[in-house]
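Only a single protein chain was left out; the remaining protein chains are all shown in position.
Our next item is chain A:
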Amino acid sequence: MDSLYHFFETFIVSYDLFIAAMFLTVGITVCAFMFALVFGLFFAFLKLTKIRLLMWISDFYVWIIRGTPLIVQIFVLYYGLTNIILMPTFWAVTIALAFHVGGYLTEIIRGSINSIDKGQQEAGSSLGMSAALTMRRIILPQAFRRAIPSFGNQFIIALKDSSLASFIGMQELFGVANLEGSTNFDFMTYLLVVAVYYLFIVYVFTMLVRFLERKMSVSD
């Protein structure tokens, strides 16, 4: 009973710290995911060009991303980026995370574009639409709809992976928990508190994805 009381007390006392950190976590993740979509689209298109060099570049990118731990990528990119240009830690972390997520999105986007029936491209062509116009107006909207569940999955993974930003000094959710836990000599309680925040955000975004999926499937 005492420890439950202690948990809630900690939860309430640390409320404003964690709320601020939660917005930072969501901010990093949302920004990173936006950029990741751009990376993913770009490298998926390279792969779809069927030009060997470009396909190789795309494969190489995905190989590096999938083949090395995120923490290594964050450190390398963070120190690399901030070495070349001065930028706030927020953006260095966001770009590093985006680069990482983009690797996974590349494969998801490529797969969903390929899954669209070839007849759609032909229908576009037969109406005089260029390949690029057909891609933009016909193929991509359908591919994105089809990819929504995978995007949602990847977003949630990214949300939790953003906790690694604490290792380069970002005071996002995990960073705050880490700091508060060590200053108050009470790690376990703060870890449990932060877990509740993560569970809450993931729940909200899961609902959001489910809503999007339902809304988009009306036309299928």
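Convention: contacts are C-beta pairs under 8 Å (C-beta built on N, C-alpha and C of every residue); 3 or more make two chains touch, one makes a residue touch a chain; residues count from 1.
Throughout what follows, contacts and distances are computed from a predicted model.
When the unshown chain is looked up in UniProt, the name that turns up among "Metallophosphatase", "Dihydroxyacetone kinase DhaL subunit", "Cytochrome ubiquinol oxidase subunit I" or "Polar amino acid ABC transporter ATP-binding protein" is "Polar amino acid ABC transporter ATP-binding protein". In the complete complex, the hidden chain is touched by one of A:Thr29, A:Ser58, A:Gln73 or A:Gln142, namely A:Gln142. Only one residue in the set A:Leu127, A:Ala195 or A:Leu208 touches the chain that does not appear here, and it is A:Leu127. Although one chain is hidden here, its contacts on chain A can still be listed: residues 117, 119-120, 122-123, 125-130, 133, 137-138, 141-142, 145, 218-220.
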